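Attaching a single structure in C-alpha cells format; questions to follow.
One chain of protein is taken out of this complex; the other chains stay put.
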Amino acid sequence: MIDKTIGTPAEAVSCIGDGAVVMIGGFGEAGSPVELVHALIDQGTGNLTAINNNTGNGEVGLAALIGNGQVRKMICSYPRSSHSKLFPDRYRAGEIELELVPQGTLAERIRAGGAGIPAFYTPTAVGTPLAEGKEVRQLDGHPYLLERWLKADFALVRCETADRVGNLTYNKTARNFGPLMCMAAKTTIVQARRVVEPGEIDPEHVVTPGIFVDRIVEVPEPLHESRLVAEGRRYP
Amino acid sequence: MIDKTIGTPAEAVSCIGDGAVVMIGGFGEAGSPVELVHALIDQGTGNLTAINNNTGNGEVGLAALIGNGQVRKMICSYPRSSHSKLFPDRYRAGEIELELVPQGTLAERIRAGGAGIPAFYTPTAVGTPLAEGKEVRQLDGHPYLLERWLKADFALVRCETADRVGNLTYNKTARNFGPLMCMAAKTTIVQARRVVEPGEIDPEHVVTPGIFVDRIVEVPEPLHESRLVAEGRRYP
Amino acid sequence: MTQKAHTAAGWSREQMAARAAQDIPDGSYVNLGIGIPELVAQFVPEGRVFIYHTENGLLGMGPPPPPGSEDPELINAGKKPVTTVPGASFFHHADSFTMIRGGHIDVCVLGAMQVSASGDLANWSTGAPDAIPAVGGAMDLVAGVDSIFVITKHVAKTGEPKIVESCTYPLTGRGVVSRIYTDLAVIDVTPRGLRLLELAPGMSLEEVRRKTGAPLQTTS
Partner (left out) sequence: MTQKAHTAAGWSREQMAARAAQDIPDGSYVNLGIGIPELVAQFVPEGRVFIYHTENGLLGMGPPPPPGSEDPELINAGKKPVTTVPGASFFHHADSFTMIRGGHIDVCVLGAMQVSASGDLANWSTGAPDAIPAVGGAMDLVAGVDSIFVITKHVAKTGEPKIVESCTYPLTGRGVVSRIYTDLAVIDVTPRGLRLLELAPGMSLEEVRRKTGAPLQTTS
C-alpha cells in the first residue's frame, strides 16, 4: 500500500538543499506550515527562493527564516506586516531580492505551473509599474500582460486532514494557496493536523488529490503564529 | 433573502433566445442536464452554438437538440458516439459547423473564460492538424499554442444538491465540466436533484460557489439518457 | 453660492460608508477593502442583502466574532477574524481571483491615496525610495470588478488634494474608478471628467472645487 507519511518535520524537509525554490503556504498565519518552516531553520538550508503571499509574522515561521538570512529572494504580493520588521530590514539593507506580484496573478501563476500552462494573459497590472518589462498584447481591443508560470522544487503546506495516499482537506480560510502550491512543486511536503486511512475522506470532499502530495507529517497541535507573536517569541 | 430557485425547466430556459451560445454540462450522459435541454427543444430556440464534450446520445437530450436542427455550430472534443447518428448525419450533410477542441484545451478555455484570462499557451496539439491557423510560440525552448478563452451566454448544468443562494455539489464523475461552465456563462441555469436551505451544504464541501449560479430548478428524478437510449426513446 | 470660508465638518467615516452602501444594489456580491471600506458592511440599507467576498477564500463573510471566539484560520483579507453566514463557501486563491478577475464580483469598495479625473487609482505605494512596496489584491480587484467605488478623505493630511488631474503616485489601475465618496462630496467619474453628484451637508460647491485638484462639473 502507498503510505506517504513520514515521522517528523525534520525528516520531511531533509530533502531540501541550498538554493532550492520553495513555495510556502498560508495567507498571514492561516495555513502557515510553521513546524515545517522551523525544521528548515533548524536545518540551516540557505540561498532559498521563497514564494508566499506575505513575508511572515513577528520573529517566527517565514519571518524567522528570512531574519536568519536563509532566503535570497522573496516572491510575494504583500511584504508588509504590522508585526514584523525582519523582511523590511533586510530589504532596505539590500540583503534580499523582492519580486512583487499582484495577489491574483501570483495565485494564477502558481496554478499555471501546476497545470502545465507556461504563460497566460491577464488584465491585472496593465498600465502600472508592475507591468514594466512585460509584454503587453491587445486582444479584442483590450490590453493584457503576459505572465509566466511559477514552479518550485518544494512546497511546504499545512492542511487539516490527510490520508496516507495524500488526499487533503483544509480548514476554512487556511486553504488559500495550499492546493495551488501542492500542484506546482516537484516535491510537496504537507503537515497535517490529522492523518487518516485512505477512504476516510469522502472522495467528493477531497480538495487536493493525492497525486499532488509526496510527504506527509502529522502535527496534531500546530503552533499559532499570532499567539507566538503576542508572547514576543522568536525562533529558534 | 436571496432565492435563485425557479419553478420549472421551461421557465428556467425561457431567457434563452435564438443565436445564443450555450454551454451544456456533462460527459456522455453523466451530468447531462436532460430536462433543461428538453425544455430548450420544446421552446424551439434555434441557431444555437452548443459547447459540450460530446454531441449527445441516441435521440434524446443534446443529440435531439442537434437532430431537431436547433444547433448551428458545435464546439466539442469528441463528436462520435456509438449510440447516435444525429450529429454525424447533419455534419456530413454540411448542416452543422464543428469546432474540434482537445478535451483538456476545451476545459481550460472554459475555465479561462470564467477566470478573466483571455488567452493562454498550451503544449497540447502542437504539430497536429488542430494547430492549424494558431499562433505557435517558443517558451524556454519548447513550442506552445495560443488558445483563447471560451465564454457563453448561458450554461445548462446538472448538479446533485443546490442551496437557494446557488452553492452546488455534484455526484461522482457527473461533476466534469459543470463547475467550469457555471463560471464561464453570463447566465447559469442549473437543474438540481435536491434544493436545500443555505447552510445545509458545509462551506468546506461547496464545489461551485453561489456567485456563479443564476437560476436553479429542482428535478428530483432526472431521466437517464442511457435508459432512454436502451428503450429506443426519442425526444420530443 | 457664497458661504463661510472655514471648513465645515462634512461626513464622518461612518457617514461616508453609509452613503456608499446606498449605491450598492440588492443581492450584490461585494468586496470591501481594508480601512473605511470595511465599515460599509455595517450600513446595509433596509431590505437589501449583500454577499461579501474576501479574496483569501471566503464568500459569505459575516461580521467579526465576539471576543474570545476568534478562529485564526477564519480571517479576512486584512487578516482580522471574521465569521461566515449561512450559504458561505470556502475556496482556494485561484478560484477566489477567478471571481475577481472574471468579473463576477459586482462592487468593490477601496481606499485611495489619489484618484485622477479619468478614474486612475493610486492606493498601494507612495513610490518613496525606502517604502516597502506591497500591492496585495488591489490591482486584481480594479482590473476585474466593474464598479469600483472609492472612499477617501477629500484631501490628504498635508491638505493637498487627493482627487487630481493626474496621479503622481504609482498607479493601481488606469481608468478603473466609477465613483468617489469623500467626507465632502460624492463624485462620479465620467468619460467627460469628474461630475459632482452630491455635497455633504453644509458644504459648498466652491469649497469642494477649491479642494479638488481637477475640474468638477455639475449637472446644473
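Just so it is clear, A, B and C label the chains in written order, and each chain counts residues from 1 on its own.
Keep in mind that, in the parts below, contacts are C-beta pairs under 8 Å (C-beta built on N, C-alpha and C of every residue); 3 or more make two chains touch, one makes a residue touch a chain.
Being a predicted model, the structure only gives us computed values, none of them experimental.
Q: Of the chains that are displayed, which are in contact with the missing one across the whole complex?
A: Within the full complex, the chain left out of view touches A, B.
Q: Out of A:69, A:116 or A:129, which residue would touch the omitted chain in the full complex?
A: For the chain that is not drawn, the touching residue is A:116.
Q: Of B:43, B:77 or B:187, which one is in contact with the hidden chain?
A: Candidates B:43, B:77 or B:187; residue touching the omitted chain: B:77.
Q: Among B:4, B:38, B:151 or B:175, which one is in touch with the chain left out?
A: B:175
Q: Even though one chain is hidden, which residues of chain A still touch it in the full complex?
A: Touching the chain left out of view, chain A contributes residues 1-2, 111, 113-117, 163-165, 167, 183, 197-199, 201, 203-204, 206, 209-212.
Q: Tell me where the left-out chain touches chain B, residue by residue.
A: Spelled out for chain B, the touching residues are 27-31, 53, 77-80, 87-88, 91-92, 98, 100-108, 110-111, 122-130, 170-180, 207, 224-226.
Everything below uses one rule, namely that only the chains that are shown with their structure count from here on.
Q: Per the centroid of Cα atoms for each chain, what is the distance between chain A and chain B, given in Å?
A: 34
Q: Centroid of chain A to centroid of chain C, CA atoms only: how many Å?
A: Centre separation, chain A to chain C: 29 Å.
Q: Which chain A residues sit where two or more other chains touch them?
A: Where chain A meets two or more other chains at a single residue, that happens at 108, 122-123, 170-172.
Q: Listing for chain C: what residues touch at least two other chains?
A: Residue numbers touching two or more other chains: 58, 90-91, 94, 97, 100-101, 143-144.
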